[in-house]
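The next block holds one structure in the form of structure tokens; read it before the comments.
Note that this complex is displayed minus one protein chain, with the remaining chains in position.
Letters A and B mark the chains as written, and numbering starts fresh at 1 in each.
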Amino acid sequence: MIEFRNIEKSFFGVNVLKGVSFTVPPGQTVGLVGENGAGKSTLMNILGGNLPPTAGEMFLNGQPYAPASPRAAENARVAFIHQELNLFGNLSIAENIFIRGFPRKFPWVPWIDQRTIRVRTRQLLEEVQLARSPDTLVEQLSAGERQLVEIAKALALDARLIIFDEPTTSLTSRETDRLFAIMARLRERGIAMIYITHYLAHVQQLCDRIVVLRDGQVVGAGEKAELPIERMISLMVGREITQLFPARNTKPEAEIALDVRGISQPGIARNLTFQLRRGEILGVSGLMGSGRSELARILFGLDPCATGEIVLNGQSLVGLSPRERIQRGLAFLTEDRRAEGLCLEAAIADNAVLVSLPQFARGAVRLVDRNRCRSAVDKIREAVKLTASARSEQPVKTLSGGNQQKVVLAKWLLNEPKVFILDEPTRGIDVGAKYEVYRLINELVARGAAVLMISSEVEELVGMCDRILVMRRGEIRDTVSPHEFDRERILRAALHDGSIA
Amino acid sequence: MSSSSSSQLGLRLLNQASLILFAVVLLVFGVLSPAFFQPANAVNILIQTSSTGILAVGMTFVLLTAGVDLSVGAIMFVAAAVGGKLILGGWSLSGVLVVMLAIGVVYGALNALFITRLAIMAFIVTLATRYFGRGLGLRITETRAMNLPDSFYELGAARILGVPLPILIFAGVTLVAHLVLTRTPLGRQIYAVGADVEAARKAGINTRGVLFVVYVVCGLCAAAAGIVSLSQAPAVSPSFGNNREFMAIAAAVLGGTSLFGGRGAVFPGTVLGAVLIQTIETGLNILNVNSYLYPLIISGVIFLAVLLDAVRSRVLARVNRRRIFVEAEPT
Partner (left out) sequence: MRRVFLSEYLVLWLSLVYFAALAPFTPGFASWSNFQTILAYLLPLLVVAVGLTLVLIIGGIDLSVTSIIALASVVGGKIMSSEEGWLAGHALAVPAGLMAMLLVGVGIGMINGFAVTTCRIPAFIATLTTMMFVSGLAIWFTLSRKIGGLPPSFVMLGQKLWIAAVITGVATWLAHVTLARTLFGRWLYAIGHNAKAALVSGVPTARVTFATYVLCGLFAGLASILFTAGLETGNPEMARDNLLDVVGAVVIGGTSLYGGRGRVVGTVFGVLFLALVDNSLNLLGLNFYTVTMVKGGVILAAALLDAMRNKFLARG
């Protein structure tokens, strides 16, 4: 029903898309996968009317399709649900759905027909199974509920094609299941869908067909059965990946680096207790909303805790500011690198040096030694294998997601942390960059540091960690040792309230 | 459990902070001077609020889009200068009023043009046009004061059904503004643009058009405020309208409008803020307080109101903080 024919797109002479051709049959769900920079977003932006193609054509149900704007795309009943949801928190659900075209009470008079939009919104909310009043302000909704409002918007358009761009990144497991159920219903109604994601397992679960992009070209396309996960990965990366996780040759030591006892905060954490050893990678698993990031923020001093003790190499951290904890050897890679990890407009070098800057400042006036900074930045760039084509003076926002994450890592590694808390270190980055991140983590613990790794990908935890804590509802439900590594056991602990077998 | 419920109570109180502040002010002045509660006094306050109130209502439109208009005082001045010249030159009052309002529209459109088409920050554009307008007004009045004929004064003294005309104009402007903001597509789109202008653009809203309209509305209100101001004191001095923008912003913020856009209302919000400021001034007047102390007291009250709003945001954030689990009931 939608056909891409030889779509090309270049920006300033750089070819981002080279002759992309594939079709999305009516009523089918096509998964679009590829590394960051492969061209997925560009292609979808062309489909959604945000960008014009440099060459090539698109056809919608056999008719030429060339939207000049997102509005034109919507008029053609093509809906685009972006990763960053386009909702207005200060308006109600109903107003968000109809913001572009309010039905009027009297023709020609700009007076909103409140009753009609309420009725229609209620219908739409029923279809997406969102049990909320149409007058609810969007800011009061959870991430999953907002996702459903976006889908309701698409349904309001009577869309026949819906593009989903990384929809599950901020969703809890339950919300993800709900999303998939709704997508199944949409499929039954004959709506075609394009689904972009890094979660290859979801692609296998949801899609009928899969298209793999690499470097702006289609390197593989076919039915779901023809493209199992390993095949997808190797096509995406262009080489056989026999191993997703680098080898580790060190074992955790006996000495305890971080001793956490009885951390409690009303509504957030319940009696959290564990020890982290030197040279150990301790994983923290659990569903979204189980309190893992909250634990990390408490350990780092960004959020308060009512009771409990945190001891780092013999020193108590309770009551200390993040800055003081950093000085004692703590590091924290936050969940959202754009919001809390990077100064996007600032140069790569400035970002990389931010944490360890005090070390380069001399004298009472704290003059910064620029030469030492520069050489430190050069060294750490090599260590994290930051893309060589980027100059250190470039603003960090010009980098891809994977490279941006490397800058954040570089920033912390430069300070030589003793305990490194990582919250979703490989979120939103491609397979190649992931491997690099894993390698860096291994090197870090080989040097005697300790890592606390929070992740929603159980495979990642199983592949990297020495032990895994499983959290649920603010508590640590289980501690899983290597020889007990069993995906089922971990999930069970995360899901059940009862005692652990 | 107790901390949560006290937070809820605190939040409820804070949500009505402006109203409570208003009540407190009324109480204080009422106790200190019985003359305060005379109905004539209330009418007086409303009349004197009208000019700043209309200005503040127009400013609210701009603030809702996360913009600002620092030139409204200059718009008042230019409109008054031109109007004064025309009426002294023999024009009819109604013609002069139309011209003055037109000037407000044109001035606002100019601001809008620079902000939307040339993509310069509103702060800078209106700063520059403020200079420009002030200079223009001084040029027109040749830096001398102009005394206007009685026709303006009669406008201010006129009453329809017993209600003074300035109050009616104020009420009318507020009503229209309120309806536009709450019941029309344009109004809701203004809130959308204020919340996230990029998202608004992606959603297909004509953001340029929306921004254009808010600055034109603000200019129009500035001209109207100038008319009402002249109706109470029919003279155009070289300092006419000077620094009025700050009071307008203060009134809007006092009334709950956020400087970051997307939040606020003209009624009761901005109107309440403007009336509150004027009430304090009038009250101090009645109490024969040293007039030098007025700006100190008023700015003190504004600071208090803004502080309460900041506290409210903090409490709101804490109450809405995602709870992973609910505290176990006592066993």
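One rule holds for everything that comes next: a contact is a pair of C-beta atoms (placed from the backbone, for glycine too) under 8 Å apart; a residue touches a chain by one contact, two chains touch by 3 or more.
Computed from a predicted structure; not experimentally measured.
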Which of A:143, A:219, A:256 or A:344 sits in contact with the chain that's absent? A:344
Chain not shown: contacting residue from B:127, B:157, B:233 or B:286: B:127
What residue numbers in chain A mark contact with the hidden partner chain? 300, 302, 321-323, 326-327, 332, 334, 339-346, 350, 354-355, 357-358, 361, 365-368, 411
Residue by residue, what part of chain B touches the chain that was omitted? 68, 70, 114, 118-121, 123-125, 127-139, 143, 246, 249-250, 253, 259-260, 290, 292-296, 298-300, 302-303, 306-307, 310-311, 313-314
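Convention: only the chains that are shown with their structure count from here on.
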Whole-Å separation of chain centres (CA-atom averages), chain A against chain B: 43
List of chain A residues in touch with chain B within their complex: 50, 69-71, 74, 82, 86-91, 95, 99-100, 102, 104, 110-112, 266-270, 289-291, 294, 473-474
Note which residues of chain B are touching chain A in the complex, please. 3, 183-186, 188-189, 191-192, 194-196, 199-200, 202-205, 262-263, 321-327
